[in-house]
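On to chain A.
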Amino acid sequence: MNIPPAYVLTLSGILFALGVIGVLIRRNAIVIFMSIELMLNSANLALIAFARTFAPAQEALRGHVFVFFVIAVAASEVAVGLALIVAIFRSKESIDVDEVSSLRG
Partner candidate 1 sequence: MVLLEVVQGGGFFAYAPLIIALPILGLITNIIFGRRLGERFAGIVASGAVALAFVIAILQFLALQAHPEGVTIPIAEWISVGSLSIPWAIKVDTLSTTMMLMVTGVSTLIHIYAIGYMHEDVRFQGDPGRYARFFIFFNLFVAAMMVLVSADNYLMMFVGWEGVGLCSYLLIGFWYEKGEDGIGNAVAGKKAFVTNRIGDFGFLIAMFLIFGAVGSLQFDQVFHWVHEHGLANVGVISVATLFLLLGATGKSAQLPLFVWLPDAMAGPTPVSALIHAATMVTAGIYMIARSAPLFEVAQSTANLVAWVGAVTALFAATIAVGQFDIKRVLAYSTISQLGFMMAAVGIGAYVAGMFHLVAHAFFKALLFLSAGSVIQGVEHGHHHIEHGDGEPFEPQDMRNMGGLRSRMKVTYWVYLIGALALAGLPPLAGFFSKDEILADANMENMGVYILLAAAAFLTAFYMGRQILMVFFGKARSEAAAHATENPPVMTIPLMALAALAIFGGALNLPGVHKLTDWLAHTIEHVHATEFNVLVAGLSVLFALIAIGFSWLLYGRKTMKEGDPDPLRKILGPIFVGMENKWWVDELYDFLIIRPYVAISWFLADVVDWRFWHDWFHDSVLGSAYRNGSRWLAWVFDLRVIDGIGNGLGNITSWGSQRLRVLQTGYVRNYALAVLVGGVLVLSYFIFG
Partner candidate 2 sequence: MNLSFSILSWVTFTPVLGVLVLLFLPKDRRNLLRWVAVLTSMVAFGLSLVMLAQFDQTNASLQMVERLPWFQLAGMQIEYFLGVDGLSVLLVLLTTFLTPISIISTWSAVEERVKEFLIFFLLLEVGMVGVFLSQDIFLFYIFWEFTLVPMYFLIGIWGGPRRVYAAIKFFLYTMAGSILMLLAILWLGITFESFSVPDLIAQGGIPGSVQTWLFLAFAAAFAIKVPMWPLHSWLPDAHVEAPTAGSVILAGVLLKMGTYGFLRFNLPLFPEASIRFAPWMALLAVIGIIYGAAVAYAQKDVKMLVAYSSVSHLGFVVLGLFALNPLGIQGGILQMINHGLSTGALFLIVGMIYERRHTREMDDFGGLWKVMPIYGALTLIVTLSSMGLPGLNGFVGEFSILLGAFGSEAIGSPIYAGIAAAGVIMAAIYMLYMFQKLFLGPLDKDENKVVKDINLREILTLVPLVVFIFWIGLYPKPFFNLIGPSVDKLVALLQAASVAVH
């Protein structure tokens, strides 16, 4: 593919912002979490795009490797996060984050 990487980057920026918006406007903890995944994903896209511009220099592979690590981190976050959500659901019977707001002030 041969397009200006700026386009790809812009796409990643938009996706990132959408992820952020998702975190902010959803009350379902799982959806919020998915929005965070979207943010990470958009970062990955940016990394790949950058890596593409630096290619074929060896440094370009850093982008790829990093994406790999980000995915791994995302996976571990998901493991912990979903466990947490499940645990909370068990006691609260809800995964609405707005209902988890007794600590405040």
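Criterion applied: all candidates are chains of the complex that A comes from, given by their letters.
Everything that follows uses one rule, which is that a contact is a pair of C-beta atoms (placed from the backbone, for glycine too) under 8 Å apart; a residue touches a chain by one contact, two chains touch by 3 or more; residues count from 1.
Here the structure is a predicted model, which means the values were calculated and not measured.
J.: Among 1 or 2, all from the same complex, single out the one that touches chain A.
T.: 1
J.: What part of chain A is in contact with candidate 1 in the complex they form?
T.: Residues 20, 23-25, 27, 32, 97-98, 100-105 of chain A touch candidate 1 in their complex.
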